[in-house]
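Apart from one protein chain that is not included, each protein chain of the complex appears where it belongs.
Let's look at chain A:
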């Protein structure tokens, strides 16, 4: 377990800012204590300093996880967000997409969101903007990348993809092994 290097921090924050923009600040400076990012087994954990201190007692190979896992660095040193980060992305998300109940199930199986399943979308969403996907009951179900801007979405045919799938909460069941 170690702090992130300069490069790693940069690539991770770049990724995060696609979803929550300048709200990253709120993640770093929290009123309820110091929180920090730590790298462990190529995974980035977001954890309070208090917990971090206790966790330093634990041997590296015995430590499985702490705090919240945000994602991992691939072998090519790119950062990939995990669905476990959703709890922190959803409250700060700048652009959101709501999917209809019928399409919700399909999205939870790892499919992209089609125009026919699109319930609502935040105004002014640009193309390739990171968006958090909600169900119509306002429950965050995952996140992805907008395939088209809001304007273009209006005149798409129903089978066209609106949001590219990146992560969804169905992964808690489908990829339980790879979450850590």
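Things to note:
Heads up, the rule we're going with is that a contact is a pair of C-beta atoms (placed from the backbone, for glycine too) under 8 Å apart; a residue touches a chain by one contact, two chains touch by 3 or more; residues count from 1.
Simple rule for what comes next: contacts and distances are computed from a predicted model.
When the listed names "DDE Tnp4 domain-containing protein", "NOP2 nucleolar protein", "SWR1-complex protein 4" or "Putative cytidine deaminase-like protein" are checked against UniProt, the chain not shown comes out as "NOP2 nucleolar protein".
Looking at A:39, A:132 or A:169, the residue that reaches the missing chain in the full complex is A:169.
Although one chain is not displayed, chain A still touches it through residues 47-48, 50-51, 54-55, 57-59, 62-69, 84, 87, 104-105, 108, 135, 137, 139-141, 169-170, 172-173, 176-177, 179-180.
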